[in-house]
Every structure is written in structure tokens, then in C-alpha cells.
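For this depiction, one protein chain was excluded, whereas all remaining protein chains were kept in their positions.
Take a look at chain A:
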Amino acid sequence: MLGIVRQKMLEQSLKKIPPAVSVLRSYSSAAKQMTIRDALNSALDEEMSADSKVFLMGEEVGEYQGAYKITKGLLDKYGPERVLDTPITEAGFTGVAVGAAYYGVKPVVEFMTFNFSMQAIDHIINSAAKTNYMSSGQISVPIVFRGPNGAAAGVGAQHSQCYAAWYASCPGLKVLAPYSSEDARGLLKAAIRDPDPVVFLENELLYGESFPVSDEVLDSSFCLPIGKAKIERKGKDVTIAAYSKMVGYALKAAETLEKDGIDAEVINLRSMRPLDRSMINASVRKTSRLVTVEEAFPQHGVGAEICASIVEESFAYLDAPVERIAGADVPMPYAANLERMAVPQVEDIVRAAKRTCYRSVS
């Protein structure tokens, strides 16, 4: 009996102790894990809750909970007026959303993949991007276009193209590409709050991946600045600049390179437009070598733009020519072996980094 009483007293006194245990746990950097999917979903949920002008549009975003379940639960929570399932017409619903943005509400348009945004690209470029300028500031377009971009797995040519370079070349747009869950939350929130049109390029294969998130990231006011890249891994021998899924590949490549005594600095670009030229240049001035990595087609790509920026501003600092790693210059094939050869692999990045360091790659 005394034992039970003592146990009960212990339980009670334990309850009285402030939750130091859980606080300690949350201060740990690897405390919570969050998938990209949940990160995007929570960001949408919080922004819709905070601003009644925000609404979602797209195919299957409502009843189906989203083609990739990114908008899960939002129809139930916010109702059909704010989560609109649209007929199959990218041109149509993009035009409708642009018009709504002209009026002053804040649409978040989902493309099932950015490949289908081609059917709406006139509304994105000629209307959304240019209207603020053409109307001399009278009509702003606070719209976000989001969806999976780039290669998935085994989906063939019309479902695998990366549109970062296409959209990033157009003045008037802002173009973002998150890598981690922190990126996904912070950048999507920033995009929704931004008064300019934003193209938000996600990646289908990353949706299920988990990343550690701090309490700060989980806070509903969390926001990342648009136009700033992030140094994911500090290094001194070579700069590897990448975006979206390729950041993960670059980090893996950096691990391999470390074993060979090459200390790589990995930059997560986060923002294609505006491009964080100052950070990239500062990094290259430190390391003197650059490898750019993208899954997209090589010609006129993000890597080409970064290379031009380095040549213009930090030419004297380069100790080796810039290396570009990109997807093969062919429409994406379907067969698994061919597909693997058409996209960059970690080994390609490792070899490129070694080349910049004048190491033998054989």
C-alpha cells in the first residue's frame, strides 16, 4: 500500500515538474521529422487560415485530396468556395486564377505537373508576369503556381521536363525550388504572401522524403526570404550549386568526395529568380571551383546562367573551368536503364568535382 502511495506521489510530483524533458527534446536539432508533403500541406493550411483571400485551384485538389495528396484535408476544412476542383483546362483555370488575382484575391494554382503548365503558359507569361508592368502598377498579380516539376520515375518525355530555366528567364516572375521540408514550408509561405506572381517548383520524388525541422520552422509565422540561397554544407575546395532533388545528390557526392580529401561546399539555390548571385560568387571566390547541377536540359539552363554570372563577376578567382552537370539533351526515355542514363547521378557530380580539382577520375 505504501508502495502504491509512493508511486502515486512520484507520479504527481513528476507531473508538477515543468515539461523540461520535452523542452530539452525540442531544442535538439534532429527532433522532429517532417515529409515534404506534410510541410507543403501545413504551409497551405496555415496561410489559408491566416488570410481569407487565399484559395486553391487545380485538378483533383479537393475531393481527391490532391493528385499527390498535397492538399489533403483542405477541402473539408475550408469548403468548396476556397478549394476549387476545376475542369480539365489548364488554360482555363490559369486564366480564371489570373483574373481573380487581378481582382485582389490570392489564388494558389496547382498544376498536376509543370509539363501541363505549357497549356497555360500564355496566361503565366503574358498576363501574370507582365501585367503589373504593363498596367503601370495598377494591377498586381498576387498568384502562386505550384506543382511537381522535373523528372519523376518512369513517366516518359511529357511528364519529366524541368521548367526552371523557362520560367526563370521571364522578368516579372519569381521562381522558387525547395529542397528540404524547411525550404518547402518557408518558401511556400513566402510565395503566398508575396504580391508578385511566383512559380513554385516542387519535386514528385521528394514528396515522401522526411527532413528534420526545428520548432522555428514549425511556427506558423515562419517564412524564408525569396532570393536567398542556402549553404547546406560548408567547404573550401569546390562549390557545388544545385536546386531541388539535385541538392540531395550533391550532398551525397560531397560525402564521397570527402573520402578523397576534397572538401565540397554545397549550395542549395532555393531561388532561381531572383538568383542569389552574390552568395554563389562569394562561395566561388572562396573555393575557386564551381560545379553546377541540374536535372534539366543543358542548353540555356540554370547552370549556364550561373556560369555566366561567375565569368562576369569572379573570373579572376576561377582556378578551373566551370563544370555543368545536366540531364541528357534528349526527351526523357521511359525504359529504366535509358532513364537512368538520361539524368545526372551522384557519380557524375563526383567526377565533375574531381575534374575541377585536376584529380584523375579514372
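To be clear about the criterion, contacts are C-beta pairs under 8 Å (C-beta built on N, C-alpha and C of every residue); 3 or more make two chains touch, one makes a residue touch a chain; residues count from 1.
Keep in mind that, in the parts below, contacts and distances are computed from a predicted model.
A single chain of the complex does not appear, and UniProt lists its protein name as "3-methyl-2-oxobutanoate dehydrogenase (2-methylpropanoyl-transferring)", one of "Small ribosomal subunit protein mS26", "Cytochrome c oxidase subunit 3", "DNA repair protein RAD51 homolog 3" or "3-methyl-2-oxobutanoate dehydrogenase (2-methylpropanoyl-transferring)".
Annotation: of A:78, A:93, A:111 or A:145, A:93 touches the absent chain (contact as defined above).
From the options A:63, A:76, A:122 or A:215, the residue with contact to the unseen chain in the full assembly is A:122. From the set A:139, A:231, A:282 or A:320, the residue in touch with the chain omitted from the display is A:139, counting the whole complex. What chain A contributes to its contact with the hidden chain is residues 81, 84, 86-87, 89, 91-105, 107, 122-123, 126-127, 131-140, 171-172, 174, 194-196, 227, 274, 277.
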